[in-house]
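A single protein chain has been omitted from the complex, and every remaining protein chain is retained in its original position.
Just so it is clear, A, B and C label the chains in written order, and each chain counts residues from 1 on its own.
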Amino acid sequence: MTDFISRRKFTIEWGQCDPAGIVFNSRFFEFFDWGTWTLFEAVLGVKPSDLAATFGIVGLPLVDAGAHFIAPARFGDVVEMTSQVTEFRRSSFDVAHRLFVHGTVAVEGRETRVWAGRDPADPSRMKSQPLPPEVTARFRTA
Amino acid sequence: MTDFISRRKFTIEWGQCDPAGIVFNSRFFEFFDWGTWTLFEAVLGVKPSDLAATFGIVGLPLVDAGAHFIAPARFGDVVEMTSQVTEFRRSSFDVAHRLFVHGTVAVEGRETRVWAGRDPADPSRMKSQPLPPEVTARFRTA
Amino acid sequence: MTDFISRRKFTIEWGQCDPAGIVFNSRFFEFFDWGTWTLFEAVLGVKPSDLAATFGIVGLPLVDAGAHFIAPARFGDVVEMTSQVTEFRRSSFDVAHRLFVHGTVAVEGRETRVWAGRDPADPSRMKSQPLPPEVTARFRTA
Partner (left out) sequence: MTDFISRRKFTIEWGQCDPAGIVFNSRFFEFFDWGTWTLFEAVLGVKPSDLAATFGIVGLPLVDAGAHFIAPARFGDVVEMTSQVTEFRRSSFDVAHRLFVHGTVAVEGRETRVWAGRDPADPSRMKSQPLPPEVTARFRTA
């Protein structure tokens, strides 16, 4: 578990809500994606769009994602999202996201992502790579 | 576990893919939503848009969702999605989705949804209701 | 033409971009929608989610929208969007949006929207209503 928690605040838009007047579920996974990029930028000091070039990777593809929906978020609600790496493994890691609406947790999300470069055997495919120690170290001391 | 499996076939669109050239993760949760509506229509013989009126509910809000990403899906890939209720409880149920690309499982999804009507105490809110026996019976005999 | 211009700054997200690495076109129309709500809140001092209740309308449905794409926006680009009502008519109005990336116009958008309430003859439908003078006056003096 790393201690650093990044925060991001945003307002729910009309087009993110469904006919029940609440945020459509897939949008939360889009928010989690924002959260992970925000977290990595905050800790590493590298713009998300420069992350791949800086570390010689293709991206941070997801292998698992999940969400627990506790309370709905509605058009106009101000959301505060926290994001935190909960575990680093050799070449993958877990991120936990929590969305607060009106001060209480509305959604809990989790992602498992891979530190991935091009597969030398087939450059059209991605392949996991060991997480660089300087990356994990930065998270532990952030 | 109910035995009925609904199937839906579709092709991955350009706008569903991200700069890595693969389907952006949130889109899969949109696909799972399609799958659940498709399944309920196939079993109950009720158009998704008539489901709420037919059964006196507001909708089938999600309380939990998850996905395991095994292989990427790319622009132009033909996807076959299967959807199946894996458990009915008093007022909630689980749906399992599997997306096949080129004949192998690319993504496994799961949703937990609630059979929800208006909360009598506050009609602007939703409240779980017992699943009607005629609904669960239809799934068991479909 | 009203003089008030609202501004909104945001960063392009990974999930908003397509396999060409640029923002997928439909996302710009989502941004324009953000811009119109932001503009109305800035001028009227009413939260977007309270606009309908405050003025007894259902919403501001679009009757026309368009965009001219001059330069691409990419993952990580910081976008500055300006929004301005360019004409008020009896019950409709035009909004112009401009998205600036790195200081130059990348996209020009326009929307024509209707001030719409419930149709008395069929409450499931919307019907245009005259724009309240206090609304248009606020735009002219903002």
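By our rule, a residue touches a chain if its C-beta (ideal position, glycine included) is under 8 Å from a C-beta of that chain, and two chains touch if they have at least 3 such contacts.
Nothing here was measured: the structure is a model prediction, and the numbers come from that model.
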item: Sites on chain B contacted by the missing partner chain, in the whole complex; value: 13-15, 30, 33-34, 37, 47-50, 74-77
item: Residue numbers in chain C that touch the chain omitted from display; value: 20, 22, 24-30, 33, 58-59, 61-69, 72, 126
item: Hidden partner interface residues of chain A, rising order; value: 14-15, 17-21, 24-26, 75
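In this text, only the chains that are shown with their structure count from here on.
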item: Steps needed, at fewest, to go from chain A to chain C via touching chains; value: 1
item: Among all chain pairs, the one with the most C-beta contacts; value: A-B
item: Same-site or different-site touching of chain A by its copy chain B, using the half cut; value: same
item: Rotational angle, Cα trace of chain B fitted to chain C, multiple of 5°; value: 180
item: Centroid distance [mean C-alpha coordinates] between chain C and chain A, Å; value: 29
item: Chain B and chain C: spacing of chain centres that average the CA atoms, whole Å; value: 33
item: Separation of chain A from chain B, taking each centre as the mean of its C-alpha atoms, in whole Å; value: 24
item: Residue numbers of chain C (touch at least two other chains); value: 14-15, 75
